[in-house]
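Take a look at the structure below.
Here the complex is missing a single protein chain, while all its other protein chains stay put.
Coming up: subunit A.
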Amino acid sequence: MLDCGLDMTSTLNFLPLPLVQSPRLSNLPGWSLKDGNVFLDKELKECSGHVFVDSVPEFCLPETELIDLSTVDVILISNYHCMMALPYITEHTGFTGTVYATEPTVQIGRLLMEELVNFIERVPKAQSASLWKNKDIQRLLPSPLKDAVEVSTWRRCYTMQEVNSALSKIQLVGYSQKIELFGAVQVTPLSSGYALGSSNWIIQSHYEKVSYVSGSSLLTTHPQPMDQASLKNSDVLILTGLTQIPTANPDGMVGEFCSNLALTVRNGGNVLVPCYPSGVIYDLLECLYQYIDSAGLSSIPFYFISPVANSSLEFSQIFAEWLCHNKQTKVYLPEPPFPHAELIQTNKLKHYPSIHGDFSNDFRQPCVVFTGHPSLRFGDVVHFMELWGKSSLNTVIFTEPDFSYLEALAPYQPLAMKCIYCPIDTRLNFIQVSKLLKEVQPLHVVCPEQYTQPPPAQSHRVDLMVDCQPPAMSYRRAEVLALPFKRRYEKIEIMPELADSLVPMEIKPGISLATVSAVLHTKDNKHVLQPPPRPAQPTGGKKRKRASDDIPDCKVLKPLLSGSIPVDQFVQTLEKHGFSDIKVEDTAKGHIVLLQEAETLIQIEEDSTHIICDDDEVLRVRLRDLVLKFLQKF
């Protein structure tokens, strides 16, 4: 199984979970059907024309119906965003296999899960809505609830216990490490340049190679650069995790982010940045580190609020070997690789586990707050949206590309605060993909259907699709795809003593052949040729050993023939041996030599020779021997 991501956009259908009692949210009117029926008004609330489920938010799980997940042997994880559904799979499907991931992926993935669990568990919700999921009722609901897919499979968030159990099933791996899977294939993680510890995977046998490219970046940000060279010579390259906003250039967006931030703060407003506790935030803090002095913002406090803020900031500094070269060299100076250490030291950046406690004492405005969750449905961000939403001086800047910002804002409408959308997605765009594919040259590319056509809203942008030769094979949800290669060869090992006994014969310059008689021993998908057992010596009267019963019969081998028959010379030879009235016909595959008198036909082709004569065995053997004269035997 490649990756194990969680679709969190389902939470956008739910009301936010406020940290502090919100009169606005609790007084929202219940929703009633057109005919005035109010039986759903406890479950569904209406806010500025949108309807939301008033319940604990639920998540959309990976497809579990298509295959029996208990039969999955291995899950390969590419980055910490792609493992958020792991507890659902490892704890509830009978999964008994192994999960492979790099250390930063596991550590930061744990932080993300911990934050998620914390955000949801610290605001217990008495009510759990399920009536609306009834198919007959769902049909009556307004969009987007009406169109939500597979709502019956949506699940509440997992617990910390499940997280710990899931993570315990992960085997840590390092970049370029080769891991044998049952002797059948070897898997190797490669740096993908997108996030700390993020990987692409190579799955290869001796003669076939499949690359799985997911969430990769060619930009110079904090992680180790992408390893492109190792992806070369792939039979199939599975391409996923491209940028979600192909038209937004990350550099431009960072500039936009800084400008809007400065503009707001200079006017005395506050800036709210809904974000994940790891990833782009490191780069944003680094940009701000360089920018705040130039923009005259050195006295503005920056707050980072997350239950895992401290761990995230500290973890980032210790994964030196997973960082880009510049940051690695800093470690040897020794300096902290990320400048946020200095921001913390100089008190410009302060971090808190939540808005409760120390934060409320230190809180100063105007300020900039980084906090989760980017869906605006849970986490401390809900509080700041309620607090700052009423003033047009304040600004919320969306940098995470995972959620539609308009949908995220829907339950906060009407909103006076300014909203800026600067999605920063450093993953590959289509230009980079096309360069990558030219460089790597896989025989076939396999990718989601969406990548093979321009975005629906910009159908003229043919530059916004994967362009490669041969055209990429695309797949859609729940589609079963046969990868375009066959396993034709297996590698077989020859035991040294057997190899010693071989006598190769050169049949063409540079090509030697030898006949081998051996026992093929196959175990764990490994094949070994072992010397055949010696024929048992007849030991007068004694019973044969039992073990030799298993030995296959070694028939007397006929010699192998090689070479080609020069027709002219062959005809001359025939004439020399008394055959006359010989006629030669050329065919598509070779020649036919007709011995008209003898009513015999010799059919010579590249890989076969047939002597067709009418029941005259003596003649056939004679002719055969003449043919054999032209061939080598060994």
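Assume a contact is a pair of C-beta atoms (placed from the backbone, for glycine too) under 8 Å apart; a residue touches a chain by one contact, two chains touch by 3 or more; residues count from 1.
The definition used in the following text is that contacts and distances are computed from a predicted model.
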item	value
Identity of the absent chain, which is to be given by its UniProt protein name, from "Oncostatin-M-specific receptor subunit beta", "NAD(P)H-quinone oxidoreductase subunit 5, chloroplastic", "Large ribosomal subunit protein uL10m" or "BRCA1-associated ATM activator 1 isoform X6"	"BRCA1-associated ATM activator 1 isoform X6"
Hidden partner chain, touching residue among A:T64, A:S165 or A:S259	A:S259
Residue among A:A129, A:A295 or A:L387 touching the omitted chain	A:A295
Given A:I202, A:L376, A:L409 or A:C422, the one touching the chain that is not displayed	A:C422
Residues of subunit A in contact with the chain not shown	247-249, 252-256, 258-260, 262-263, 265-268, 287, 290-291, 293-300, 366, 422, 431, 458, 460-463
